[in-house]
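First the structure, in the form of structure tokens, and then the observations on it.
Only one protein chain is missing from this complex, and each of the others stays in its spot.
On to chain A.
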Amino acid sequence: MTATTPRPASAEALPAKPAIRLGDLLFSRAALWSGGLILVILAAVAIFLVAQSIPALTADPADFVGQPASFLDYVWPLVFGTLWSAALALVMALPLAIGIALFISHYAPRKLAQALGYLVDLLAAVPSVVYGLWGIGVLAPAIQPVYSWLVDNAGWFPLFAGPVSGTGRTILTAGIVLGVMILPVMTAICREVFLQTPVLHEEAALALGATRWEMIRMAVLPFGRPGIISGAMLGLGRALGETMAVAMVLSPQAIVSFALLQSANPSTIAANIALSFPEAYGVNVNLLIATGLVLFLITLAVNSIARYVVNRRKDFSGAN
């Protein structure tokens, strides 16, 4: 609209100055500040982590609790436990999330879909302590017989190697609890992207003689792929950083083991910080913060990989 604003004759020689509107100005500044604030917060956390980690990285490992040979020796089992439990959670929860989201978006009658949507969102509001309690109080004892059966009958499979945990409090239980925790956010995101599939593309598939499932495979899932990946990454991020549920379910040890059903299980970085922090002193505090820095870097790497995967096939994303 600036072009139509009449200019005073005397100002003809000057370059046209676009009119500044207060609303535009306020909004753009507010947006700028919000964006900047994210960077500031992130930088503050990163600086804290790095600064507090340096003493641990330079200290003599003999000063650490448990006398590990080096910082890496200390952190590696935790990194492994973090990734392993989060991966277990994701493997179990992602297919379920996609299934629930498809049911809500494309199969269920509208009223049922709405009710289900609310229920799923409600799951997201349950605090993680409650999930942890449920894990040790309900899930672990209930699922222990299944674990026993698995070890007895499928013990030859390395993941199910014995001896079985008598309490059911294993990394698989922790993975299930984490899976339940990350299910709502992944379901919600998948549901939203599935609902946004253009009707045009769905009709194109149906008009070619696709069944409902074929239509979903041709039009809905490929279109929703970036959203599915984003949802999975959000879920994974939550699983990586989750503290209480894991800390409550597992009795951790500093080991690296893929076995799902034994009583000796690796801990995770976040759970280890929560469990060890109250008794930490001196350089051990820095040690725990350094493991936090490692978790920060892992999360960064996971998100970067996800971005790369989404962008790799940008031309085919359907957003153009």
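List of remarks:
Keep in mind that, in the parts below, a contact is a pair of C-beta atoms (placed from the backbone, for glycine too) under 8 Å apart; a residue touches a chain by one contact, two chains touch by 3 or more; residues count from 1.
Definition applied: contacts and distances are computed from a predicted model.
Only one chain is not pictured, and the protein name UniProt records for it, out of "3'-5' exonuclease", "Inner-membrane translocator", "Phosphate ABC transporter ATP-binding protein (PhoT family)" or "Cysteine desulfurase selenocysteine lyase", is "Phosphate ABC transporter ATP-binding protein (PhoT family)".
Among the residues A:Leu206, A:Ile255 or A:Val285, only A:Leu206 touches the chain that is left out of the figure.
Checked against the full complex, the one of A:Val120, A:Ala219, A:Ala259 or A:Leu295 touching the unshown chain is A:Ala219.
Take chain A: the residues that touch the chain left off the picture are 198, 200-211, 214, 218-219, 222-223, 225, 315-320.
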